[in-house]
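For this depiction, one protein chain was excluded, whereas all remaining protein chains were kept in their positions.
Think of it as A, B and C in the order they're written, each chain with its own count starting at 1.
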Amino acid sequence: MADQGEFCYTISPHNKPRLAMDPGEEVVVETEDAFSGQIRKEGDRRDLQKMPHSNPQSGPIYVRGTKKGDTLAVKIQDIQPLTGQGSTRIVSFWYASKYDTDLAGKFLGHDAVPHGTRVCPISDGKVHFGDFAIPYRPIIGTISTADPMESYLSWLPGPHGGNMDLGQITIGATVYLPVRVDGALLHLGDVHAVQGDGELSGAAVEMPARTQLKIDVIRNKAIEWPRLEDDSTLYAVAATQAGRSLEDAMRMAFMNLILWLETDYSIDRWLAFGLLTLVSQVRIGNFWTVAVGVPKKYLNP
Amino acid sequence: MADQGEFCYTISPHNKPRLAMDPGEEVVVETEDAFSGQIRKEGDRRDLQKMPHSNPQSGPIYVRGTKKGDTLAVKIQDIQPLTGQGSTRIVSFWYASKYDTDLAGKFLGHDAVPHGTRVCPISDGKVHFGDFAIPYRPIIGTISTADPMESYLSWLPGPHGGNMDLGQITIGATVYLPVRVDGALLHLGDVHAVQGDGELSGAAVEMPARTQLKIDVIRNKAIEWPRLEDDSTLYAVAATQAGRSLEDAMRMAFMNLILWLETDYSIDRWLAFGLLTLVSQVRIGNFWTVAVGVPKKYLNP
Amino acid sequence: MADQGEFCYTISPHNKPRLAMDPGEEVVVETEDAFSGQIRKEGDRRDLQKMPHSNPQSGPIYVRGTKKGDTLAVKIQDIQPLTGQGSTRIVSFWYASKYDTDLAGKFLGHDAVPHGTRVCPISDGKVHFGDFAIPYRPIIGTISTADPMESYLSWLPGPHGGNMDLGQITIGATVYLPVRVDGALLHLGDVHAVQGDGELSGAAVEMPARTQLKIDVIRNKAIEWPRLEDDSTLYAVAATQAGRSLEDAMRMAFMNLILWLETDYSIDRWLAFGLLTLVSQVRIGNFWTVAVGVPKKYLNP
Partner (left out) sequence: MADQGEFCYTISPHNKPRLAMDPGEEVVVETEDAFSGQIRKEGDRRDLQKMPHSNPQSGPIYVRGTKKGDTLAVKIQDIQPLTGQGSTRIVSFWYASKYDTDLAGKFLGHDAVPHGTRVCPISDGKVHFGDFAIPYRPIIGTISTADPMESYLSWLPGPHGGNMDLGQITIGATVYLPVRVDGALLHLGDVHAVQGDGELSGAAVEMPARTQLKIDVIRNKAIEWPRLEDDSTLYAVAATQAGRSLEDAMRMAFMNLILWLETDYSIDRWLAFGLLTLVSQVRIGNFWTVAVGVPKKYLNP
């Protein structure tokens, strides 16, 4: 891939494309880790004065000929660590104590929550977190197309994709994203070597990575929110927003999945509603993002 | 099991025990379906005038010698359909349109949401929902011990267990419930032949069932919320309540799981916090209930 | 009023009536404070070992001849302190740090949040909180009728009323409560000398009180949730529950108010919807309870 130069910390139509490519082409993208590379060895600590933002994004990539109303299909062919390791920490203000930057936090201070910073070597298909050897299962934490009007910080999920942190955005999966500006403007970053559902501490094993993607476009097919597909399952994704709780996001994802089944698989919406009641798979990315899946074996029956 | 007589629609210390047994014994419990048996053949419809409540409970079972501060361990040995079939419907006021008993509902009426009532034969290990053959995977939707003060309607989850609708409460699993009154007063019912995460329509394939349980007690071990265990995984459960959102319930379940690992597996809480960040499994029962799991292979490493 | 004997810490149909009266009669009720009288002088501290529950309730009062489907109308004629003082404290596990009994709390301990216990003299129409003299404006924090099936702890709000902590439940107001069991079974307690919206610390200035009520019944008029009325305003009340957020409770209260205007004031529901959009008053009791009001001057125009 062409030289990135400065990374982006927003998903924005104002970000200048770093690369242009044609639909159908493959691309290899190198991404910095979510900590902007500040944690490379034991003893390193996140320095939020130097870099207050997380999730530096590579791109945007301009996909020639795509336009508003298309859907971008990003097949993830491979994800490899760039440095043989990742790192993690406790983003203490977030999950450990929801309010430690709020009432409790500013009142109580951060001392009680340990920083939790660790370097995690990756070898032999395992991620080493202290004495725990956890199977390497990499995901792209943040992947998005741009909106024509809004610019989003790269730690937030939304209709554009963004920071979904879903375990399903892994090797072999295809991510469908709405195209809302000419060229789609694909941004990605925040690769995780492994992550549990919910990303409890606010940071997984974050790693600089080399990601191989095949990028296609589906013409004249507009989607409202991201969708995912792998060998066995279709997923619709939604996220919390102002006035939309996690339950609401779950409802939204169910609704988008039902409409997908109706439109592309000719299953009446209320039959789809009944089917999902019995076979849906709900998966949590971070605390704001939910994916609802249906096994493909039930489709085109 | 002894004769049930009338089923219970609350989990309550005021419910008279139907059976007494000793810890370590096995028991076979027959439960009515969540619709109180109103849907037995195509054409039957739920009659909420005759029976406004759902989830009739068998029991309570008095477990001799148990007392406040103990934990009840209920091993699920088998779950079988009693009538070779189950049934489902759309509980339209709930998920199909969250507010159709509220603003939209009373205003718009129920006509737009179909009733969705279907009888679903169960044979050859499959549940037949129209043309879809879905593997039989039964769960106990509602299982609880009693609180000394509160009486809960049987459609609500809570610290007592209640209507959790978790796919993990299945054959082979052990459900741990807090004992808060003498004899524990185990209630159960609302068995599902199969259910997707979230139970979208508000009703799974509901069936009258015969359930075989082995009931043990762990003395002098108090738990705050239900826990689950199967061959591979430990789960802590929590649910939404007044002032506690689904995100809050998820945090609560993570916290309870961390404390479980600390107390019983000698893993420091912050190490457990980090481990769960990487390997947790979040599972959704109904829209109010969440279980957070950890693979047992990481414990006692 | 007759001798209370033991106070109730639930709102329950199982609570034995302490007094029977006829509709149209007045009654004077003495209530203990929310701390069960444990804080009477500086230096006293809440002892949760001795009494883990809050909000002791007086009653239940059996109102002769009332039955399911009626509405109880409780006019508050007066509220006076019994001891010339009240007291307050920080219920630290709740608002000061939402999770201090959860993740942060059990991890961080309670030391960082001060107890905040103070005795507050009431004199000359002022409540003295340290150097602050705050106008005496008493409310009944918890007032309810019983449900035939559920028993609620007295710190929770719900369709039965319960712990609403609304500033509007004050002298001169009428509280309408659903009658769901014979005799209605009115419970009340948790009187506050003064309280801000939201009851931030979890406790207002709590006081033992003498309350004078006139109790009437409206026959064959069922309401789903409590309603309030004073000289200038009608209010519909709703509260958070499992799966119902504060926004949802606000929607529910708006809906109930609209239906009230339609039924009793012959204002078409959509006209009421539009009117409320322009003149509604939303008031917060505690963090779980909301009242939506409409000025009576717009009614019967």
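Just so we're on the same page, a residue touches a chain if its C-beta (ideal position, glycine included) is under 8 Å from a C-beta of that chain, and two chains touch if they have at least 3 such contacts.
No experiment lies behind these values; they were computed from the predicted model shown.
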Chains on display which the left-out chain touches in the complete complex: A, B, C
Omitted-chain contact residue, chosen from C:Ala204, C:Ile223, C:Ala242 or C:Leu259: C:Ala204
From A:Leu153, A:Ile171 or A:Ile218, residue that would touch the chain that is not displayed: A:Leu153
Residues of chain B in contact with the chain not shown: 96-100, 103-104, 107-108, 112-113, 243, 245, 247
Touch list for chain C against the chain that is not drawn: 88, 90, 95-96, 98, 114, 116, 118, 127, 129-132, 134, 194-201, 203-205, 240, 245-247, 250-251, 254, 270-271, 273-284, 287, 292, 298, 301
Those residues of chain A which, in the complete complex, touch the missing chain: 9-10, 12, 14, 53, 98-99, 102-103, 106-107, 149-153, 156-158, 239-243, 245, 248, 251-252, 254-255, 258-259, 269, 287-288
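FYI, only the chains that are shown with their structure count from here on.
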Chain contact topology (line, ring, star, complete or other): complete
Innermost chain by mean C-alpha position: B
Cα-centroid distance, chain B relative to chain C, in whole angstrom: 32
Where chain B touches two or more other chains, by residue: 98, 245, 251, 254, 287
